[in-house]
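Selected chains only, in their assembly positions.
Just so it is clear, A, B and C label the chains in written order, and each chain counts residues from 1 on its own.
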């Protein structure tokens, strides 16, 4: 387990800051989720996807050929899935791993919750 | 991109207007794709999806819990897939069926094109 | 298109057997679906997938590492989707196109049916 002095003092929370074994406060306790550090990147991705959806509206409005619209839908869905996958990775790395380190039964709940989320992604 | 005066002027464009057997002009000849009649519905759907994507940005900005964000991503992906499916249905009903009625080899190209689009949707 | 004695003599006539516009009997009338010609290829594909599933059982039996099993599951799912896509292409090329050529309302039912099938594939 890594030490995280920086995390304790700095406002911009560290990405790996579990200090739970000794009962210390973790990022999670302060309401900072795993994806916090990538926030800007996430927002940029989502803004790009928003642009794609607006592009779809333009295409429909201009009677673009159905197949070309479907291709753009596939690209947007792929971008959304890719965003979800990155979010999930951070969630596993931080929230789920934190729960494991803390011990107790929380890990079971976290894993079940993550698996259900993955199942929802798979089914779309 | 073709212009569609006919579509622009006639509000109640016929949804099923194949008159090709006798060589008459069809909707397709005038550049009106299958989804034309459902245009407003499509735009409404897409605007709703755009709202969902903006909601995702808000969630990320407000540090909402990862799993809740993933649930919203699944909903948006599902909405996009559902839009694609409706577009595809109209495409099959109009463009592909038109090609079949016209005879010749166009149907093969149309079916191959549609199948590839379905393949892209499946792989996202 | 090849003829198939078995299909021709078969007593259990298919439910979906509309006559041609000129009353001629089509392949469909004789219970020959679009995928008939590729039957051997389909069976070969399916046997290969069956082998993959048996491989999965072997892997589980031998305590192979989870991630390697998941990789094999992805390969099998992809192979199934690819089989489905080819079947669908033949269905569109034959059954759906036939319905379009015949005219009448059958095309609507066929397209709706195909779209629902695609929706089921998308949701898995």
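Throughout what follows, a contact is a pair of C-beta atoms (placed from the backbone, for glycine too) under 8 Å apart; a residue touches a chain by one contact, two chains touch by 3 or more.
This one's a predicted model, so the numbers in the text were calculated from it and none came from an experiment.
Here 3 identical chains are displayed in place, and the whole complex they belong to in this file is assembled from 4 copies in total.
In this text, only the chains that are shown with their structure count from here on.
The greatest centre-to-centre distance from chain C, using averaged C-alpha positions, is reached by A. Chain A and chain B, compared by their mean Cα positions, are separated by 29 Å. Per-chain Cα centroids separate chain A from chain C by 37 Å. Centre-to-centre separation of chain B and chain C, using mean CA positions: 24 Å. Multi-chain contact residues of chain C (touching two or more other chains): 123.
Residues 31-36, 39, 42-43, 46-47, 49-50, 53-54, 56-57, 60-67, 69-71, 73-74, 76-78, 80-81, 83-84, 87-88, 90-91, 95, 113-114, 117, 120-121, 123-124 of chain A are the ones touching chain B in the complex.
On chain B, the positions that touch chain C within their shared complex are 16, 21, 81, 85, 88-89, 92-93, 96-101, 103, 107-108, 111-112, 114-115, 118-119, 121-123.
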